[in-house]
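Sharing a structure below in structure tokens format, with a few things to ask.
With one protein chain removed, the remaining protein chains of the complex are shown where they sit.
And then chain A:
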Amino acid sequence: MIHNKETIPQRPAPKGTIGPVAWLRGNLFNGPINSIFTLLGLYVLYLLVVPTVQWAFIDANWVGDSREDCTRVGACWVFVNARFSQFMYGLYPSEEYWRANIVFAMFAGIIAWMVIPRLPFKRWMTLFALLIFPVIAYVLLHGGYFDLPRVSTHRWGGLMLTLLLASVGMIGALPIGIVLALGRRSNMPIVKTFCVIFIEFWRGVPLITILFMASVMLPLFLPSELNVDRLIRALIGLTLFQSAYMAEVIRGGLQAIPKGQDEAAAALGMTYWKRMGLIVMPQALKMMIPGIVNTFISLFKDTTLVMIIGLFDLLGIVQAALSDSRWLGFSVEGYVFAAFVFWIFCFSMSRYSQYLERKLNTGHKH
């Protein structure tokens, strides 16, 4: 008996079943109907992509410093280029950009620290981000201390302002939202009524109305010596509005935790705050990640509404730049740029939330 000790080497799969050709045949051209749709799809794609690429890249003008450098056949990125620092910092004085840059860098550093799992001291970092960083950011951006010249808030703008509004809104709304959600589920009638009224009031009014009230009506009711900064007014309005939404998202998560868990914890003699902090919230927050991120993304985009109260967020400053008589008629370029920046931020948030969900295994896939 012949005994072959060598294993027969694996033969490659038949030619027709691997490689791009097979993939194409299997997925795009299996059958006449699918083939027709594939070709149709490719044609539509061709119709859309070719002119877009032609406009945005091939015919586009990239270098220069005035409208004369643009042929107007393709996109005039010269406009975005000339205004880039304004789109980032608003009307912040250019010799003070370094202050905003430090804040940007710290902000990016904190985010990176929180996002990268390997880095230690997450808890201290959170405390730093929530308690110390805002103070540093305020001192740097606003100035008036340590010989830094004052830059009043009506000169803040651009992406800087958008990020500021969004992060203050998010960070402020989450704790208020948790408290409101707990309050709404409370057995104490006054607390419960207050929370219900608060949530329903702020949720029942459009954000644009709140901003409008804060900027137009509120100053008339306040004594003229008490002139609250319009940025602060917008921030407070935005945070309260957002916290009402956040409260309902969190309440949804709380309701998904079986009552038995809470009762079991109570039976073990845990106090209310221990039950919430150790048993209910950790499970609920995990489940609420998609909802919370969804709210954050919508808040990030909602910040553009501050435009109507004369604050130049990213979109607002693009529009203001469009009204410079030297740059009239480049609105498409401006809006495309704004859309692109917004997309980067929203897409990153959405990807991070997906990653978090996988990591915390919130889907409870068994």
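Here is the rule we use: contacts are C-beta pairs under 8 Å (C-beta built on N, C-alpha and C of every residue); 3 or more make two chains touch, one makes a residue touch a chain; residues count from 1.
Convention: contacts and distances are computed from a predicted model.
Asks: Suppose you had to identify the omitted chain by its UniProt name; would it be "MrpF/PhaF family protein", "Metallophosphoesterase", "Serine protease, S1-C subfamily, contains C-terminal PDZ domain" or "Extracellular solute-binding protein, family 3"?
Replies: Going by UniProt, the chain not displayed is called "Extracellular solute-binding protein, family 3".
Asks: Which one touches the absent chain: A:Ser94, A:Ser298 or A:Ser348?
Replies: Only one listed residue reaches the unshown chain, and that is A:Ser94.
Asks: Write down which of A:Ala13, A:Val49 or A:Ile308 is the residue touching the left-out chain.
Replies: That would be A:Ile308, which touches the missing chain.
Asks: Which residues does chain A use to touch the chain missing from this display?
Replies: Interface with the chain not displayed, on the chain A side: 65, 67, 72, 82-83, 86, 90-94, 152, 154, 212, 215-217, 219-224, 227, 230, 307-310, 312, 316-317, 319-326, 328-329, 331.
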